[in-house]
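Below are the structure tokens for one structure; questions will follow.
One protein chain is absent from this view; the other protein chains keep their places.
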Amino acid sequence: MKRYTHDQIAARVAADIPDGAYVNLGIGLPTRVANHLPRDREIVLHTENGLLGMGPAPPPGHEDPDVINAGKQPVTALPGASYFHHADSFAMMRGGHLDICVLGAFQVSARGDLANWHTGAPDAIPAVGGAMDLALGAKQVFVMMEHLTKDGRSKIVAALDYPVTALRCVSRIYTDLAVVDVTQGGLVVVDRVDGLAHAELERLTGVPLAAAR
Amino acid sequence: MKRYTHDQIAARVAADIPDGAYVNLGIGLPTRVANHLPRDREIVLHTENGLLGMGPAPPPGHEDPDVINAGKQPVTALPGASYFHHADSFAMMRGGHLDICVLGAFQVSARGDLANWHTGAPDAIPAVGGAMDLALGAKQVFVMMEHLTKDGRSKIVAALDYPVTALRCVSRIYTDLAVVDVTQGGLVVVDRVDGLAHAELERLTGVPLAAAR
Amino acid sequence: MIDKTVPSLEAAVAGIRDGATVMIGGFGTAGMPVELIDALIATGARGLTIVNNNAGNADAGVAALIREKRVRRIVCSFPRQTDSWHFDRAWRAGELELELVPQGNLAERIRAAGAGIGAFYTPTGFGTRLAEGKETRVIDGRDYVLEHPIRADFALVKALRGDRWGNLVYRKTARNFGPIMAMAAECTIAQVDEVVALGDLDPEAIVTPGIFVRRVVAVPPRATQPAGTAAAARAT
Partner (left out) sequence: MIDKTVPSLEAAVAGIRDGATVMIGGFGTAGMPVELIDALIATGARGLTIVNNNAGNADAGVAALIREKRVRRIVCSFPRQTDSWHFDRAWRAGELELELVPQGNLAERIRAAGAGIGAFYTPTGFGTRLAEGKETRVIDGRDYVLEHPIRADFALVKALRGDRWGNLVYRKTARNFGPIMAMAAECTIAQVDEVVALGDLDPEAIVTPGIFVRRVVAVPPRATQPAGTAAAARAT
């Protein structure tokens, strides 16, 4: 079997974002989705530090320290962009106005619980940022992650081992092995890499997976 | 004795407003205070429909239907004015950012309860507007009213007969007969019209009044 | 491509059905989207719940909606005005329900809906008949009333300028309820004096970001102001 690369996962997520969608791309892997957005669609990116209509990184030497994204990287503002303060920005999110939020994760449970903010290590300095708000603040939450940990355990689990970010919030999971929907009736495999049988995917994942019809 | 005229009451209120104060003048009698603000003080007027830095009425023929006060009368905006939406405007009020609010009243109780929004008549069409927010939304609430009803009953009462606007909110009462402070220890007369003895004022008012020292 | 502009008032109000909850911007007539309301009347939709600060002035706008008996229920802070005769008649005739809300609570409840807040404690109204039956709580020695969000199916707002993304700027005190109502409705419809090119609105001065707006229709201002503005304002 041939695993999806990070860029392939990002491209797959991007392909699922419709024209006109309002989207927040989380820090890390999800940021990469911006590079794959179809050129024939107009997709409006939100960054929780107060910008709607975020554009790509500026050319070197043209960075503006007051135009940054949630990861504190320099970005640009497109024509049509608007600036607002943090309470308004999170009102936008918490109020359910975003169509899609794309997040990284440590684990996702079979019922869509998300863990992505804290490793649970007792000596770790905790930091949550907008993770909990983002997880609740969109009509659909897409998670992008490796299917398995480095030592081969599934990141899709029956119940979370890591501290919870938000409960029952994930709509769809994109991994290097498969695309899996979280439904009322359980997890449903939408897609898997070539050469990986459904039964093998289910064995690797360790929780029941239905096949999409 | 010579009762204070409405303009004299308004002038007395105006004299008590310090330089630099943020003030909301309620509909009706309080509006008149604007005509008496000392010229050597800069006082910033707030109108709850979204303008801070309200100026006087425009000259005839220069009315702008989009620049109105809470009474829906045409006003102007001074240099330094700002516009904002209703949630921000009432945040300004409820959050305690105004220094003084001047309101009319049907009755004020000895402990500072205010009735000014509803006559209590069962067939009256009710309307509250910003009355309840204004009564709570300033560091000091000044009430302007006639001391007595047309049939000679005191509008300063032991307990309200009219529906409550807000409890324990009034700081000072300005009437055609006196200026009365609402204190923790009860009502204290700050000032009264010439020729009206304290005992007579107390008799007319019908609730205990202390004399200011 | 995103293009929220629609070619007509009729297209702007399409889909507003009987029984819908409709927020309508404006404080008196300032910011009232009169032409959108006329288009709503033309749809024939009945049994509406209207959320507005007032309950109509004179004969146009919200007043016309009441006159045409389209309103089942009105949520507002200040229905009684010198020129609220259509509301007064309908209310006395028992034709509509009234939920009276202190103006600041009205604004904050609308914002709460837009901001995803489940409920909030406000000091306004405590101890009054408008808080009867509502949950109360003492927080840090102060009395509060629990208030819940007000959501709507549609919001009709009037703005000065808009673009194809739905970004809006307002004009002076006509801003009033527009920005918060735009946040609180499933489908927000804005009439604007002028549609401008994307990028023409200053991103620092946009009051309503386009994410809150579904449809934008240009309604150039008439040479003479609509009834019930300066002249009516003086009378009320």
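For reference, chains read A, B and C in written order, and residue numbers begin at 1 within each chain.
By definition in this document, contacts are C-beta pairs under 8 Å (C-beta built on N, C-alpha and C of every residue); 3 or more make two chains touch, one makes a residue touch a chain.
Note that this is a predicted model, so its numbers are computed, not measured.
Q: So which of B:A11, B:A57, B:A81 or B:V193 would be touching the chain we can't see?
A: B:A81
Q: Looking at A:V23, A:V67 or A:L209, which residue reaches the missing chain?
A: A:V67
Q: List the residues of subunit C that touch the chain left out of this view.
A: Residues of subunit C in contact with the hidden chain: 108, 112, 115-123, 137, 139-140, 142, 144, 148, 169-172, 202-205, 207.
Q: In the full complex, which residues of subunit A touch the absent chain?
A: 47-51, 63-68, 71-74, 77, 83-87, 89-91, 93-94, 118, 124-133, 136-137, 163-167
Q: Residues on subunit B that touch the omitted chain in the whole complex?
A: On the side of subunit B, residues 19-20, 22, 42, 44, 46, 52-53, 77, 79-84, 87, 90-98, 136-137 touch the unshown chain.
In the analysis below, only the chains that are shown with their structure count from here on.
Q: If you take the mean of the Cα atoms for each chain, which one ends up farthest from subunit C?
A: The chain lying farthest from subunit C is A.
Q: Would you kindly tell me how far, in whole Å, the mean C-alpha position of subunit C lies from that of subunit B?
A: Taking the average C-alpha coordinate of subunit B and of subunit C, the gap between them is 28 Å.
Q: Distance from the CA centroid of subunit A to that of subunit C, rounded to the nearest Å?
A: Computed from C-alpha means, the inter-chain centre distance equals 35 Å.
Q: For subunit A, jot down the residues that touch at least 2 other chains.
A: none
Q: Can you list the residues of subunit C that touch 2 or more other chains?
A: 111
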